[in-house]
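Below you'll find the structure I mean.
With one protein chain removed, the remaining protein chains of the complex are shown where they sit.
The block that comes next holds subunit A.
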Amino acid sequence: MQFMLLFSRQGKLRLQKWYVPLSDKEKKKITRELVQTVLARKPKMCSFLEWRDLKIVYKRYASLYFCCAIEDQDNELITLEIIHRYVELLDKYFGSVCELDIIFNFEKAYFILDEFLLGGEAQETSKKNVLKAIEQADLLQEVRHNYFL
């Protein structure tokens, strides 16, 4: 996977994760272009599209679009399920996740993603294991926090 973008129906970018080195300018350009392209598509359309030399896999969950760019050899359907698993992880962690959770806790959304995907590939596909790792970290910070209070 080359990158993953989360954006709202209004086109506001909520999360961006890049697995290839690109300049900030290029990233902004890509984001603008893709947000426009994906938002213009109708609901019943296919979840895959060709874009430049990449394949875009996207899916909408409530007000958020999850959009991944994968390479020619990569598997579209499994990418769709990567998105779904990430949504499940967010949902489980926040308890029925909504866009606001991701806005106010953007750093958590990044941490969860890093536990799940690394370098653009699945690191741990077991939901239980990912959540365990995140909860351990949270525990760590709460303990330390209380300790310092």
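Throughout what follows, a residue touches a chain if its C-beta (ideal position, glycine included) is under 8 Å from a C-beta of that chain, and two chains touch if they have at least 3 such contacts; residues count from 1.
Please note the rule applied: contacts and distances are computed from a predicted model.
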- Item | Choices "WD repeat-containing protein 46", "Chromosome transmission fidelity protein 8", "AP-2 complex subunit alpha" or "Regulator of G-protein signaling 9-binding protein" - which one is the UniProt name of the chain not shown | "AP-2 complex subunit alpha"
- Task: State which residues belonging to subunit A touch the missing partner chain.
- Result: 13, 15-16, 19, 21, 24, 28, 42, 44-50, 53, 72-73, 75-78, 80-82, 84-85, 93-95, 100-101, 103-108, 110-111, 114, 118-129, 133, 136-138, 140-142, 144-145, 148
